[in-house]
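The structure is given below, and queries will be raised subsequently.
Missing here: one protein chain of the complex. Every other protein chain is in place.
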Amino acid sequence: MEFTLGQLAALLEGKVEGDDSQKVTRLDKIQEGKSGGISFLANEKYEPFLYETESTAVIVSEDFQPVKPFKTTLLRVKDAYLGFTKLLEAYAQLSKAMLVGVEEPSYMHQTSTIGENHYRGAFSYIGKNCQLGKNVKIHPQAFIGDNVKLGDNCIIHPGVKICADTQIGDNCEVFPGAVIGADGFGFAPQADGTYKAIPQIGNVILEDNVSIGSNTTIDCATLGSTIIRKGVKIDNQVQIAHNVIVGENTVIAAQTGISGSTEIGKNCVIAGKAGIVGHIKIADHTTIGANTGISKSIKKSGETHFGYMSMDMKDFLKSYALFKNLDKLEKRVKELEKKG
Amino acid sequence: MEFTLGQLAALLEGKVEGDDSQKVTRLDKIQEGKSGGISFLANEKYEPFLYETESTAVIVSEDFQPVKPFKTTLLRVKDAYLGFTKLLEAYAQLSKAMLVGVEEPSYMHQTSTIGENHYRGAFSYIGKNCQLGKNVKIHPQAFIGDNVKLGDNCIIHPGVKICADTQIGDNCEVFPGAVIGADGFGFAPQADGTYKAIPQIGNVILEDNVSIGSNTTIDCATLGSTIIRKGVKIDNQVQIAHNVIVGENTVIAAQTGISGSTEIGKNCVIAGKAGIVGHIKIADHTTIGANTGISKSIKKSGETHFGYMSMDMKDFLKSYALFKNLDKLEKRVKELEKKG
Partner (left out) sequence: MEFTLGQLAALLEGKVEGDDSQKVTRLDKIQEGKSGGISFLANEKYEPFLYETESTAVIVSEDFQPVKPFKTTLLRVKDAYLGFTKLLEAYAQLSKAMLVGVEEPSYMHQTSTIGENHYRGAFSYIGKNCQLGKNVKIHPQAFIGDNVKLGDNCIIHPGVKICADTQIGDNCEVFPGAVIGADGFGFAPQADGTYKAIPQIGNVILEDNVSIGSNTTIDCATLGSTIIRKGVKIDNQVQIAHNVIVGENTVIAAQTGISGSTEIGKNCVIAGKAGIVGHIKIADHTTIGANTGISKSIKKSGETHFGYMSMDMKDFLKSYALFKNLDKLEKRVKELEKKG
């Protein structure tokens, strides 16, 4: 995509101080700016780069006063950071909107329907009885099983697998390699030591505005639904087991695992690599630190938990500080024993 | 799939108390039952839902006596829970059996063979010299490399990658996105600080009745075979390194990692997020807790291990209880020192 500085100034309600017919095709960091790119300067720490950058243009705030000569062209807006963010969003939206049409070969069963303005990439697969909304983008090699519902404006990235019976709301995005709705891990031990699979015939529901990271796996319910409520954002390589419910606007960072039938409250923040056992409830607004193991329900809203096994964060850090010097504590006890 | 209540009663050797020509297409939880679904009531805790459910039918046990009026139709069987389980299994088997035929485009090299009653989904790939058994289901976008053997009744889900030379027994199921038989992580350090790849030319063997979860990775052996013995069940996002052997009927939960050349015994239970170092042996019937690190061989059968570094579970919990209050212990020592 190519824009003149004049076009960008119109978009951002700003003013070009120089030749507004210059073209840019890229957003750059100011310290790495190259010709053809546009950068921004919002933090004075980065001001020295303004006088050296090779970016074609730099977005600056109304009140910015240069103190040295420079080669780049200034695009002056009310607030440089907000202006750049607006540009970023416009760029991202344009990129998505431009993907329209069907690449061949692709597969969509005759019993399935898809709304207007859609994209279906080559080697994408859509099974039977699916209902896909408008502005839906199904990238190459994505898989949509039978009886899937997908709302408007959803983006299903390359190689995603959405298994049969999954229901997805509007404005959801699923990143490459994620698997939604495959069987949960349910096996009944038999008398002879073998295990027999318990059929997993439930589904997964993703409500509106859900984002699922690359190579994350969300299992279908044994019966009923595994539910990811609206506004939930899940990072890469997260594992969500069968019959879990994740509350509204909860955020889960990479490599976290949540075991079966656990209910996570709304507006929780779960850092990376956390592990949460099955069949418990986590209260709303809970914060769970990185690498933290949670083995019991958290009943009080708003707590911060941390550590190998579910402790209040401050308590854990206090204990860990002593753990680091446990040999010194042991020596003090030995000293006392000698005296005694 | 659609069945009349009469057909289901025949399957379950039960009796419909009402109109047996009513049709159901779905298995529902009783508390979420909707018209067109069939539920079950086995636990008296759920009895109140019977009087409110909109399920078309509910499976109940012989001796169940309703105490209030209800709208649903009862299907009375000897044991409601077993009856429902039977229905679940029949449903799951029917779903699988119905997948037959070849969707185009798909790719199978002319030197490969596949048995009767198979399914090959669109965009599935089968390389050279493969021998695939009967009733095999290769879902869309699955990859089968050269020289792979696959027994009868195997199900290879969408986007699974079975790399060259892998050997798989009968009745195995591999869930979406799993990678079986890619190179192990073997690099020889060189004098200049770089690393040189050590060719990984072994393979992976999955014996009969093995189940592999979504996005799990099992590396091929450097030389020889990485072996997953019969009846092993592996959950999602598990990592099994080169030359590992996992014994019969062992169960491994999500996000666990097992390093190279380790041998796991049979009938072990390994919980989620466990980590096991390389080149050790774990005895039969060992239980390993969630998030547990195992750094040494476990020689005695039947033990339960837990904690950051391989401890007896009771001992770990005892130490952790004191760890939680380590500041109090330190104060007691300080108190003694003052007195001293």
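Before moving on, here are some points about what is shown:
Note that the chains take the letters A and B in the order they are written out, and that residue 1 is the start of every chain.
Everything below uses one rule, namely that contacts are C-beta pairs under 8 Å (C-beta built on N, C-alpha and C of every residue); 3 or more make two chains touch, one makes a residue touch a chain.
Being a predicted model, the structure only gives us computed values, none of them experimental.
Of B:L11, B:L82 or B:V277, it is B:V277 that touches the chain left out of the display.
Only one of B:G151, B:G177 or B:G231 touches the chain withheld from this view, namely B:G177. Among B:S211, B:Q237 or B:T286, only B:Q237 touches the chain that is left out of the view. Here one chain is not drawn; of A:Q22, A:Q131, A:N291 or A:T304, the residue touching it is A:N291.
Contact with the chain that does not appear here is found for just one residue of A:D170, A:E207 or A:D235, A:D235. Residue positions on chain A in contact with the hidden chain: 27-29, 32, 85, 88-89, 91-92, 103, 105, 121-123, 139-141, 157-159, 173, 175-177, 209, 211, 213-215, 231, 233, 235-237, 248-249, 251, 253-255, 266-267, 272-273, 290-291, 307-308, 320, 323-327, 329-330, 333, 336-337, 340, in rising order. Although one chain is not displayed, chain B still touches it through residues 105, 107, 123, 125, 141, 143, 145, 159, 161, 163, 177, 179, 182-183, 185, 187, 193-195, 197-199, 201, 215, 217, 219, 223-224, 237, 239, 241, 255, 257, 259, 275, 277, 293, 295, 308-309, 311, 315, 318-319, 322-323, 326, 329, 332-333, 336, 339.
We take it that only the chains that are shown with their structure count from here on.
Averaged Cα coordinates give chain A a centre that lies 26 Å from the centre of chain B.
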